[in-house]
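What follows is a single structure, written as structure tokens, with notes after it.
Heads up, one of the protein chains got dropped from this complex, but the rest are sitting where they should.
What follows is chain A.
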Amino acid sequence: MKETILKIENISKQYRLGLVGTGTLSHDLNRFWHRVRGKEDPYLKVGAVNKRSAKAKEDYVWALQDINFEVQKGEVLGIIGKNGAGKSTLLKILSRVTSPTTGSIKTKGRIASLLEVGTGFHPELTGKENIYLNGAILGMTKAEISAKIDEIIEFSGCEMYIDTPVKRYSSGMRVRLAFAVAAHLEPDILVVDEVLAVGDAEFQKKAIGKMQDISRGEGRTVLFVSHSMAAVKSLCTRAIVLEHGSNVFEGDTDEAVDFYLQSNKVKELILLKNRKDRSGNGKALLSNVEILNSKNEVVESVISGEFLRIKLHFSINDKIEDNLIFAISIKDNNDIIKSMIVSDEMNIDINSLISRGYIIVDFNSFLMRGGVYNATVLLSGYSTASLNHIDRIEMAFDINVLQGDFYDSGKLNRTYPLAIIPAKIN
């Protein structure tokens, strides 16, 4: 039977915008005066929705508003959202660093967080002493640390320096030591913010492996916050999506990720009608582009290795010749071509597609590594020599690719503007 281990009820958090100044004091006094008379806080009624880019009109903002969800024991819950959506605030409240303005959180287990590693390291103490101190700060008892000290030292890979003051450590070694301590925490509920990107490649692999052990093997309840959709997909069993401080979606991980990518969408199409930096005779013009997912919904990003559909709309201004060629080249930000599609290699009758008004390009598996690419679109006559160009737009649109796990290994493919090649190593 499933058991609820964590229950979040109506959590809201209000912050003041701007500086602490004289206005603060008068607000504080007013608030105090209301409380003395047994009335509720007058400033709880005001407060803007947490929209980073909107202009601040009020003095207060709701970083979180009426968050409700429950976490079952053994569940790995992903929390996704854009920068400033309230993820960190939620984690801070969960880890009791700050308290909510309203609402309550009930828990049946101890919560420990990997918000930031290396908290409370004292530079004058040796590595070993710092393991004890840091472990205790994170909530371990001395006996618990002693039982694991060898494991921690081995995991950190800093055995040689363990009796040297931490101030002599390189920054990488410090992070290794800190992560080693944090990774050996054994709370009932573990809160993980994106801390995995630490150390060198070798250590990162170790760290990610450890995270997977914790969340998969040991059956721990984990709250996982990440911007990496692939990591969320591979680690989490369920996910919630935060937007402007509200919980806008809760459910299955795949659906949540889809929802998130969609909620990120640029509401309009990518308009190319008015682009002036184009070349060609203009008999047909690329007017706009849609980037779609497998459900034909507009998305902002695609996960590496997943389905991607690009729909290009054309407007025809003049009679055009036969045997058209259509091409898309995918470039990285340094203007280096990383891949391309040319219709004449595929024996496609572009003319009939153009006359219908749009061309659809489907990638069943978009095999590019994580990163931002841009696409150059070309429509031309029977040869691609520049005098035959009908319409050509450099950097017509961006393709935002999120890291994926193409080889199904549980590890994310590195971010680098390159294609992924299906391969097998024996």
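Keep in mind that, in the parts below, contacts are C-beta pairs under 8 Å (C-beta built on N, C-alpha and C of every residue); 3 or more make two chains touch, one makes a residue touch a chain; residues count from 1.
Following the convention adopted for this analysis, contacts and distances are computed from a predicted model.
Asks: According to its UniProt record, what is the protein name of the omitted chain, chosen from "Gamma-glutamyl phosphate reductase", "Transport permease protein", "histidine kinase" or "Ring-1,2-phenylacetyl-CoA epoxidase subunit PaaA"?
Replies: From the listed options "Gamma-glutamyl phosphate reductase", "Transport permease protein", "histidine kinase" or "Ring-1,2-phenylacetyl-CoA epoxidase subunit PaaA", the omitted chain resolves to "Transport permease protein".
Asks: Which residue, A:Y15, A:F307, A:Y358 or A:Y407, contacts the hidden chain when the whole complex is considered?
Replies: Once the missing chain is taken into account, the touching residue is A:Y15.
Asks: Out of A:H122, A:K273, A:K295 or A:R414, which residue would touch the omitted chain in the full complex?
Replies: The one listed residue touching the chain not shown is A:H122.
Asks: If the hidden chain were put back, which residues of chain A would touch it?
Replies: 1-4, 7, 15, 20, 24-25, 28, 92-110, 113, 115-116, 119-120, 122, 124-125, 129, 132-133, 136-139, 141-142, 165
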